[in-house]
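Before anything else, here's the structure in question.
All protein chains but one are shown at their positions in the complex.
Just so it is clear, A, B and C label the chains in written order, and each chain counts residues from 1 on its own.
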Amino acid sequence: MFRLPMVPRVLKQLFNKPATNPFPARHLPKSITRFLEKVAAGKAELVLPLEVPEGFRGKIGYNPEGCTACSLCARVCPANAIEVNREEKTVTVYAGHCIQCGQCTEVCPKNNLFMTKEFLTATTDRYSEEMVLT
Amino acid sequence: MTEIFLKLIIGVVSMTALGIVGGFIIQGVDRKLAALMQARIGPLLRQPWWDFLKLMRKENVVPEHAVPWVYNAAPIMAFASVITIFLYLPFAGFNPLMEGYGDLILIMYLLAMPALAMVFGGFASGSPYATIGAQREMVTMIGYELPLGAIVISFAWKMAQSGLAHPFSLKTIAANPIWNLVGPFGIIGFILLLLAMIVVTPAELSKGPFDAPEAKSELAEGLLVEYSGRNLAMFYLALGAKMIAMLGLTVALFFPYTISQYFQVDTTVKIVIEVLFYIIKIFLVMFVSVTLMRVSMARFRITQIVEIYWKLGGTMTFLGLFLIMLDGKL
Amino acid sequence: MNDNILTPEQVVEQFQQCLGDGLQASRIVKRSEGLKSAESIQIWLTIDKTKIKIAVQQLCDIQYPHLSVISGCDMGEGIELLYHFFIYYGVARGEYSVTIRTTLPKTDLIIDTITDLIPGALTSEREKQEFFGLQVLNIPDSRRMFLPDDFPEGVYPWRKDETGIKEEMVKKLHEVGKAEGAQRRAKNK
Partner (left out) sequence: MKESVVSAKKPIKTVIGPIHPALKEPIKFIFEIDGEKVIKVDLAPGHNHRGLEWMATRRNAVQTLYVSERICGICSISHSIAYCRAIEQAADIEVPVRADYLRTIFAEMERIHSHLLWAGVAALELGFDTLFYKAWEVREDLMDLLEYLTGNRVNYGVLQIGGVRRDITPDQHARINKSLLNYTILFDELYDMFLEDTVLRMRCRDTGVLTPEDALKLCTVGPVIRASGIATDVRQDFPYCAYGDLDIKAITPEALAGEVHGDVFDRIIVRLLEVKQSIEIIQQSMKKMPIGPLTNFPKLMVLLNHIKQAEGEGIGRHEAPRGEVFHYIRLAANQESPLVWKVKASTYSNAMSWVKMLEGEQIADIPIIVASVDPCISCTDRVAMVDKGRTSIFTQDDLRRLSRKKTERIRQGLK
């Protein structure tokens, strides 16, 4: 017999809500920056992205206070995203290189490294100030 | 003679406008409905218009191996032939512009013209994908012409048998709704023909599941693969207008009813009601024969397309014809 | 295919019989994991490189084996090839891993093909040719498989001697643009 199990399903779906989450706006605005300005001014509404769960590994965060530059993090980092200068005791974290495995945050003895929930990190310059943490 | 020329000029201008605008609207609605059925939000209704504008601004690339004049002429030929169909189609209860000059057979051939233009364009573009696509388009045409021809013959036979003059003329068919002319067997017969028409429509419009000539995932848009810029925009227009023409033909053949006679209002209001009713009819036919078909099935193989049209379509239409004849003899 | 399933010791014994001196070493490794500690059995054999065909034929006589891959290791004076076979697949918890190891001296990097016995070995043999620069005799298709067409001749990525990847061929992508980025940041401040 000729069976098309999809037909009743699509007809039903026609009256259901679409599955798409229209982030950041229902239709792509002409200019994202202008749209964001409007949102800030309260003239437009931003459709929020879905919530991320507890324990999500987003963009890496670094708190230089109390860091001893022990370089354990650099030793386990698979992406060469952490640079340690042991003489000056400084650590530079390149978030643009980071692959968000979270290995450094586990190995850090002082908990100076942590994963944030931020995931909208697209940028045209991966060495910009937001993407390089010192 | 001058009257015909005047009619022709006005007709061509107004029908071109109607074809373009109607094509955009109908494609927009089709895309939106398909998106909703697939649980997507889908584009705006005016998206086809934006697509067209964007294409017009893009560079018109002619491939190195192409035959330029055929390659460039194909889209214009496709569009022009679709507009010609419009001159012979009755719309919203109005008689066709060129009434008395063309008939169903002519429309059948004109409907084949855009497809042929695409075949020429495909062969002329000199890409292996386009060549395979063009071959497939020809095979598909051979496939669906059989049931389509059978449908036309059934209508003409019934009209002639009912003793009407000009049995092949669409004006006659539109003026005499077919369902009023036949008995129970005939109704079953015409339902079969209607089903065959619904199956033929997607192939005629190169839509899924019969879109083997353009198959995105196999041939990367097949015979349109090399087209870009203005040429592609022209094809886009032609396909949109052809959708209206094909659906208009289905409506004219099977649902030529009017409703304005039931309202006691002015002529202008009557026209408005009539046009609205016609639009609703067109959209209903589109939903069943284009949108629903393309979202609920996987693409057929080219051999299967021919098999379906010849075996299934052929059987259905000939059975329909037989029932109609049986009905006529009773 | 034999109906009776051999124990790992019997498998080694069979190889001992057909290879004689060609079998240079053998060991059986059993590892267990999980609550029930179900054992997985691995047989490691070291053979002479001239006997590779006989060994594979012997394996085919036990059961047509599944060849996972041929791996290799540059040991300095020679290249070690490891043929990772599996037999008795389809038997619940009964599969044996049979790894046949053979060493090719760098002076004589030639080995017989096994594609006539196991056609599926072709991909792996082609890969070994381009990555170790060895020669597989009678290989049905000796074109390059994975390396790009413009890869320099005479460079073999998995070799650890002078024919391996040279330092200047390595592009340290994580260093690209780092200095310019630092300058940009300093300027913005």
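As a working rule, contacts are C-beta pairs under 8 Å (C-beta built on N, C-alpha and C of every residue); 3 or more make two chains touch, one makes a residue touch a chain.
Note that the structure is a prediction, hence the values are computed from the model and not measured.
**Student:** Can you list the shown chains that the omitted chain is in contact with?
**Tutor:** A, B, C
**Student:** Just one of B:271, B:297 or B:319 touches the chain that is missing; which is it?
**Tutor:** Per the contact definition at the top, the residue touching the missing chain is B:297.
**Student:** Just name the one of A:27, A:75, A:89 or A:110 that touches the chain not displayed here.
**Tutor:** Checking each option in A:27, A:75, A:89 or A:110, the one touching the absent chain turns out to be A:75.
**Student:** Quick one: say which of C:21, C:150 or C:175 touches the chain that got left out.
**Tutor:** For the chain that is not drawn, the touching residue is C:150.
**Student:** Looking at the full complex, which residue from B:72, B:135 or B:162 touches the chain that isn't shown here?
**Tutor:** Of the candidates B:72, B:135 or B:162, B:135 is in touch with the missing chain.
**Student:** Of B:45, B:76 or B:220, which sits in contact with the chain we cannot see?
**Tutor:** Checking the options B:45, B:76 or B:220, the one contacting the hidden chain is B:220.
**Student:** For subunit A, which residues lie in contact with the unshown chain of the complex?
**Tutor:** Within subunit A, the residues that touch the unshown chain are 1-6, 9-10, 19, 52-53, 55-57, 72, 75-79, 99-103, 106-107, 115, 124.
**Student:** Can you name the residues of subunit C that touch the chain not displayed here?
**Tutor:** 29, 31-40, 42, 64, 66-69, 71-74, 82, 84, 86, 88-95, 97, 99, 118-124, 127, 131, 144-148, 150-152, 155, 157-158, 165, 169-171
**Student:** Name, in rising order, the residues on subunit B that touch the hidden chain in the full complex.
**Tutor:** 37-40, 57-59, 128-129, 131-132, 135-136, 208-209, 211-212, 215-220, 295-304
By our rule, only the chains that are shown with their structure count from here on.
**Student:** Once you find the CA centre of subunit A and the CA centre of subunit B, what distance in Å lies between them?
**Tutor:** 49
**Student:** Which residues does subunit B have that touch at least 2 chains other than itself?
**Tutor:** Answer for subunit B, listing residues that touch two or more other chains: there are none.
**Student:** Return the residues of subunit C touching two or more other chains; collapse runs of consecutive numbers into ranges.
**Tutor:** none
**Student:** Of all residues in subunit B, which touch subunit A in the complex?
**Tutor:** 33, 35-42, 44, 292, 295-297
**Student:** Going by the contact rule at the top, pick out the subunit C residues touching subunit A in the complex.
**Tutor:** 174, 177-178, 180-182, 184-185, 188
**Student:** How about subunit A: which of its residues touch subunit B in the complex?
**Tutor:** Of all residues in subunit A, those touching subunit B are 4, 6-7, 10-11, 13-14, 16, 18-20, 22, 26-27.
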